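Here the complex is missing a single protein chain, while all its other protein chains stay put.
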Amino acid sequence: MTAATRSLRQVATVGRIVIPLLVIFLIVAPVATVLVAQAIGPWLISVLNSNIGILRFVVAITAILLFSIPAAFIIIYMELKVIAYMNLRVGPNRVLPAGAAHSVVAGLKVLTKEDFTPNSADRLVFTWAPVLVFLTAVMTFMVVPFGPGLVGAPLNIGLLYLFAVGGMTVVGLLLAGWSSFNKYSLLGGLRSAAQVVSYEIPLTLSVVGLILLAGSMSIDSIARQQSGWVWDWFVFRQPLGALIFFIAGVAEANRTPFDLTEADSEIVAGFATEYSGMRFGFLFFAEYVNVFIMSALIVTLFFGAWNAPVDVNWLLHLVGVGPLSIAFDPGQLGGNLVALAAVVPLVVTLVLAAPFYLLRPEKPVWQSLLIGFLLLNLLLVGVLGLSAYVDWDWVAGLIWFMVKAFAFVFVFVWMRGTFPRVRIDQLMGFAWKWLLPASLLNLFATALAIILLKSAGIN
Amino acid sequence: MTAPAQPQQHPSEDDPRIMLDGQVGQYEQVPPYPPRTEREAEFYTLGDGEMFLNMGPQHPSTHGVLRVVLKISGEKVVDLDPVLGYLHRGVEKLCENSDYHHIISQIDPLEYVSSLFMEWAPVMAFEKLLDVQVPRRAEYIRVLTGEMLRIASHALFQGWMALDLGGLTPILYSFIERDEIVEALAALTGQRMLFNYFRIGGVNGDLNHEFMSRVGDWMSRALVQHEANIGLLNENEIFVRRMRGIGKVDRDMALRMGVTGPNIRAAGVPFDVRRAHPYSVYPELEFNVPVRGTKDGGDSLDRYLLRLDEVRESIRIIDQCLHEMPDGPVMARMPRLMRPRPGRAWAAVESPRGLFGTYVISDGTDQPFRFRVHDPSFVHLQLVGMLMKDNLIADTMAVMASLDPVMGGIDK
Partner (left out) sequence: MTTIPGMGLVRGMGLTLSRFFQPKATIMWPEQQADVAPKFRGRLQLLYDEYGTLKCETCFQCAQACPIECIDMGGMDTRGRFHVHWGPAETYGERREESAARRSGRPVADATFDRFDAIDLAAVDEVLDAHDYDPKALLPMLEQIQAAYGYLPVAALKQLSRKSGAWYAYVYGSATSYRHLRLEPPTVAAAAPAGEAHRAAEAGYLASLDAALSGKAGA
């Protein structure tokens, strides 16, 4: 009796079936994969080549879905921590240093909670409403350019698509509110319908002036037109439009001071009252994804998209440095690269570790070596990041875009920490009596200016 | 062949409290029980397009366990019915079964936000019954601690007000402000919330060093901190627009309903127990009775701003108390077991919510024969139904918070 069979006898019945299957699968699967790849590989590659658009779409949507979750986690953490600091509290501080993983743990908690459906709820709608809300939120990501070329689907009617899909969120919220069989949910859902539909109009109208200026509805092209210096951003040519867009965007994302849909002191939690478990998590995530999208849109349309506030090329030219990329191009070093890669880390680690060893000789040597190694890694990351920033447009664009987008997320959170909530009649009155006329005024003024400038011959 | 089985009767078919499957969705039309009064019959009859909305007893903004049944038509509140009694513990009867000393600790949790005032009124009534002269230093200490607690209570009011309107931050600033006061009082009395500090004939323990240093520390920046905190709301357009013009209490309504305290002063009536029926050492102290509101009465914003004015006056009173505090004993010489002569006494104090009074009848034993409490919050909650007609749901919270009820006192 071999050892293998003896140990096999000790496992339970299920294990006796599963383990051989697993072994077979582990052996068969790679072989099969190789065989299948050999058989249909060339054909598959040719198919993918001919359908590069679809491939790109699938990759993009996967990346966006994967991106939306950590983005929501970061925003939730920001919300907890920033509001806590503004309240003179400390906020989350238990999971990881400064509670950095608090929202992740909270997300896991939501996953493990009971998924409860009320007896009288419309089960089908109740189940799928959060999915609809989340999907519409994520779908708007498709046309948001994170950097030059980093866009899911470069539509030439990107803005139209954006407002069309963004308006669909309200359907999900309405369904969630209606199907819960709860009066608070119903009120919340109807409030959100009234609010989102009302604010959709000034939101869209405030951008029309910008479309006239840019002459395009493609978000990519709008972004490219803002390159250069900070005063090339559209916010300086459309200040009223930017303000209206910001206010209407806050209302669209159901954020304070327009968070009537989930006004906790009035209607408990609005449309989310009856939700629990991961369905509540979906609604919750969608809210924060919406916040990020609104910030991203404000940045893209009015605050220079991925463009840096300074013209880097001009600056480099000014200080007399040519394209830096040669310095970081390791290809031209050839064989020396191997020697460099072997020697440089060792030497730099020792050099960086030396001061710590000299300052604290009583500590073990490996500690200072470790510190040196970590510093080396930091240095390498810095150097690589710098070279990537200079070498690749999309890295620089991504960094600037994220910095600007999260700055606006901070403003959203900051507003939540400061303002009370408006009343429903004031909310509607503000949209129809103030924002709508103001956005029309902005549109007419822009159109008039364009016509005057064109007729005067100034381009 | 046996007879066909009878369809299973639901055991609770006759029980009106249990809803059957077939009744799901219909229960809105029937009141929860046969109406006992005309008012109930009228309230529980739904008009066209109306529905009931239960707020409470577990709801984020009902200030304790208050249940408010709203009859709403869309966002508009048609009618409203507060349902009380979730915190009822029969405090009056408890007090009738307690010694005179024990009553102080029994009545303490009545209005847990400002519990010193709940001790003050009965203690004053017993002192009238026993004909005790309270030492002046004790009276000054009572005024000092009472006014400090008034500030703490108004600070908390300001925070709750903002929280009910959706502002997250002011409540925490309020709690920080309140915490300094409460910590100082804890150094003096031993407790943070239910102080049990006043005694018949004085107070329990003289001022100590820690209390004085905490009070001095707090007083040096109380006004500045308060002004900074209220700056967050008072100038806020959203806040002001939401408070302006809702929940208007006019002079006549206030007088008819027996409204007292800040709520009647915000309606333009300068009634303050401290001035109208002076007690303790208030006649010797300088302070104004702030009044707001026009001839037509005052709205929620007036009530809010008036309480902030009162905080400034209270800081003035505390300042005077600290400067004019006389030396001497803090307790009169009292017998351990009190048997006042048969008689009756009424004493009222100006609590942060209004006139808080107690009425005691003694039969010569060591327990009162009858003990009754008048609580201002109970009166003020009656106003809500009148003020809320044809307002929005969101205004219910604003109006209720601006009246500043405490459910412990209402339910007694």
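Chains: A and B, in written order; residue numbering restarts at 1 for each.
Here is the rule we go by: a residue touches a chain if its C-beta (ideal position, glycine included) is under 8 Å from a C-beta of that chain, and two chains touch if they have at least 3 such contacts.
The structure displayed is predicted, hence computed values, not measured ones.
A.B. asks: Per the definition of touch given earlier, which of B:T169, B:S280, B:Q320 or B:T396 contacts the omitted chain?
C.D. replies: B:T169
A.B. asks: Given the contact definition stated above, which residue among B:E183, B:D250 or B:D319 touches the chain not shown here?
C.D. replies: Within the whole complex, the residue contacting the unshown chain is B:E183.
A.B. asks: Sort through A:V90, A:A354 or A:I451 and give me the one touching the missing partner chain.
C.D. replies: Touches the omitted chain: A:V90.
A.B. asks: Touch as defined at the start, partner being the missing chain; which of B:E38, B:E237, B:E286 or B:D327 qualifies?
C.D. replies: B:E237
A.B. asks: Kindly note down the residues of chain A that lie in touch with the hidden chain.
C.D. replies: 82, 85-90, 93, 414-415, 417-419
A.B. asks: Need a quick check: the contact residues on chain B for the chain that isn't drawn.
C.D. replies: 98-99, 101-103, 105-106, 169, 173, 176, 179, 183, 186-191, 196, 205, 210, 228, 231-233, 235-238, 240
In the analysis below, only the chains that are shown with their structure count from here on.
A.B. asks: Could you list, by residue number, the parts of chain A that touch chain B in their complex?
C.D. replies: 83, 86-89, 119-120, 183-184, 187, 191, 256-257, 259-260, 263-268, 416-426
A.B. asks: Taking the touch rule as given, give the residues of chain B at its contact with chain A in the complex, in rising order.
C.D. replies: Contact set of chain B toward chain A: 24-25, 51, 53, 59-61, 75, 162-169, 172-173, 176, 232-233, 236, 238-239, 241-242, 392-397.
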